[in-house]
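Removed: one protein chain of the complex. Kept in place: all other protein chains.
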Amino acid sequence: MARITSLAEAVQSAVHDGDTVAMEGFTHLIPHAAGHEIIRQARKKLTLIRMTPDLIYDQLIGMGCVSKLVFSWGGNPGVGSLHRLRDAVENGWPHKLELEEHSHAALANAYEAGAAGLPCAIFRGYIGGDLPRVNSRIKRVICPFTGEELAAVPALRPDVAVIHAQRADRAGNVMIEGVLGVQKEAVLASKRSVVTVEEIVDELPERSLNAIVLPHWTVDHVVEVPGGAFPSYAQGYYPRTNSFYKEWDAISREREPFLGWMKENVLMKGPEVFAQQVRKFRVAAE
Amino acid sequence: MARITSLAEAVQSAVHDGDTVAMEGFTHLIPHAAGHEIIRQARKKLTLIRMTPDLIYDQLIGMGCVSKLVFSWGGNPGVGSLHRLRDAVENGWPHKLELEEHSHAALANAYEAGAAGLPCAIFRGYIGGDLPRVNSRIKRVICPFTGEELAAVPALRPDVAVIHAQRADRAGNVMIEGVLGVQKEAVLASKRSVVTVEEIVDELPERSLNAIVLPHWTVDHVVEVPGGAFPSYAQGYYPRTNSFYKEWDAISREREPFLGWMKENVLMKGPEVFAQQVRKFRVAAE
Amino acid sequence: MTDYTPNEMMTIAAARALKDDDVCFVGIGMPSAAANLARLTHAPNITLIYESGTLGTKPNILPLSIGDGELCETALTTVSVPEMFRYWLQGGRIKVGFLGGAQIDRFANLNTTVVGSYDSPKVRLPGGGGAPEIATSCGEIFIIMAQSKRSFVEKLDFVTSIGHVSGHDSRAGLGVQTKGPTKLITDLAQLEPDPVTKEMTVVSIHPGVTREQIEGNTGWKIAYAAKVAETPPPSPHELEVLRDLHARTRRAQEAA
Partner (left out) sequence: MTDYTPNEMMTIAAARALKDDDVCFVGIGMPSAAANLARLTHAPNITLIYESGTLGTKPNILPLSIGDGELCETALTTVSVPEMFRYWLQGGRIKVGFLGGAQIDRFANLNTTVVGSYDSPKVRLPGGGGAPEIATSCGEIFIIMAQSKRSFVEKLDFVTSIGHVSGHDSRAGLGVQTKGPTKLITDLAQLEPDPVTKEMTVVSIHPGVTREQIEGNTGWKIAYAAKVAETPPPSPHELEVLRDLHARTRRAQEAA
């Protein structure tokens, strides 16, 4: 049952040391503000799950919050490497990072299976490549009708899903539009959830009869954080700040400048900075 | 690649004797007009698939088009039995009808697996009941991670899907709104498809960015048949004609009255009658 | 005020069993009437889900079919049927599921498939629909059925969906973790599973109904709880709301 609360309270009560956390977003609606709050609250030993870990996971890893990463593509889209992720994997800084590596198809199916209450997902994949050699969680199932050998992966069942969406109403019903990624599945697959939104409205806007809505009784914490996806984007609110993704390459390349930037821009700040970041873009949301 | 054509041509080229045909519709958007055309063209030995066979399947069965029915609930919703279906099963009239009986969950998953290109679907179901005793297509798969025994059914891969939708554009992109049923999955799972629509428009109406659309390159035949779902309904166009569902109980109860009604209202008529049936309801579609 | 029918008593007793924070998987007919009566009386925030995909629907009239436009137009949103059965039912999000059937046995197993043998049935019934998985995926099951020797039988002709199987721990023994039928509401009484044997046992008798009537309409030797209550009669408000609902529904259906 949804509770509308502050970001600090939501993270305090939903995200604990050692939790498995899925902060999803497929380049769209990435929950950066919530990620910063997790860093401020100095969570430790998290297992992070995400198909496409990018800047916010780079920050969580560089700040030492993460002991394991479950992922399928870890980079700075259109720019290059995630230097903090690489430093952790290649040099064990700030400490060793365990990897569980999958393909997009595997994780998308694993979230879907988690949302569907199944113990595993089956799909046609992982044929011939080396990933099954380095990931023991990839197994095989035989179709009882055709004899075809299919790939199987365990369903994802995170302790917490953290997502950002455009809108929630005052009951806590959450509406998502545009590039949907796996956010709906991540929330439905998780034990708990934190949803930040651009705005909390009296009435969700009229869309189609088949709008993508998470009913209030499927989410736990709803927090209004305008700009909360920056530098990612919120369809209908503000565009992706591509320039910041490029700047991040320089900010994150070396440890000291990274730590300095995090101190100044995350540790010493609060969620309110996100609204300022996007003010110049913000377009009237219909 | 979509071809916009007449209903007679579409059925002529897509539906052949002996085909496996899924004419789907979950009380909404049931393709009655297309079903009547199949009856007029006197198709034989069809295997019909549908989660909820209702009046149009009762008519096809009573007219001797069908040798096998794959289904999970066969009745006249809110009214009672399908008398032609019962007469075929209980008395073999007009001839014997083979049944492959499933649960809704099984068929919904089997369509989904067909659309997903999988050979089978796995789900948590068929526990303890008698259906697996009478349906040899229900098997079990063991989760390789938890050891849980799950139900497995073969994916549905019909020769033809026949559905009704609200709108298509001139390229043949088809938009569906409201109660969606399994129509999208049925079309994506099938080798061929016939889609009747309330109207063909220059531009599909603006809905959400995530509107339910079948791209033109996933459908074969698109036919404009206003009222083509009657006595079912088309959200935004006309309501369900509940009174006809009740009348059908009397029309279909005995063989002779049924045959007389079919001759007068189907064999001697064409798709144009459907527009007349709904004219009195027709609301302006935005 | 005692002017009400057994069907009204049955519907009202079922409505009372629902709570304001329930998430309820509703079928057509009596369950739909009961669930919406609850929503229009003591449970305004109840979440009603129909298997056609409508989430959180608030119909103003009762649907004749499981997918009427009224359900979609008044819903929070409507999802596809595969999503309904995968994410919502199998996902374990439904607290209460309603079932009924042509035949029920003492352990609340149900038959909606055939009367007689499966291969040459005396009566071919519509079939299970969603019931086999509703029966095992919902947190608990409420069953609404009018009692008669034809429908309350010693042995089912076909087990379409399971209740407490053969009693005791036999349901859990199949690996099913949900409660199964916790209430059986008839036109004569309310039954609940015995804590040990899981046999459905009379816990409350509707006003003016005798044990003889109950036994005369049950195909097995029916058991009674140590303390059997009398079901409170319908309140004027319950009756008024239910009758308004049915009247609205009739008017709308005659219009169509």
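Labels A, B and C are assigned to the chains in the order they are written; within every chain, residues are numbered from 1.
Quick note on the criterion: contacts are C-beta pairs under 8 Å (C-beta built on N, C-alpha and C of every residue); 3 or more make two chains touch, one makes a residue touch a chain.
Please read all numbers here as calculations on a predicted model, not as lab measurements.
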Shown chains that the omitted chain touches within the full complex: A, B
Candidates A:124, A:137 or A:269 - the one touching the absent chain: A:124
Absent-chain contact - pick from B:15, B:162, B:213 or B:278: B:213
Of A:73, A:93 or A:261, the residue in touch with the unshown chain: A:73
Contacting the left-out chain in the complete assembly, out of A:11, A:38, A:60 or A:108: A:108
Residues of chain B (touch criterion as defined above) contacting the omitted chain: 1, 112, 115-118, 173, 185, 188, 209-213, 215, 217-218
On chain A, residues whose C-beta touches the chain left out of the figure: 26-28, 51-52, 71-75, 77-79, 81-82, 85-86, 89-90, 101, 103-105, 108-109, 111-112, 123-131, 134, 148-149, 178-182, 184-185, 233, 235, 239-243, 245
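Throughout what follows, only the chains that are shown with their structure count from here on.
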Which two chains share the largest set of C-beta contact pairs: B-C
For chain A paired with chain B, centre-to-centre distance based on mean C-alpha positions, whole Å: 39
Sequence positions of chain A contacting 2 or more other chains: 116-118, 209-212
In chain C, residues with contacts to at least two other chains: 72-73, 78-79, 86, 90, 137
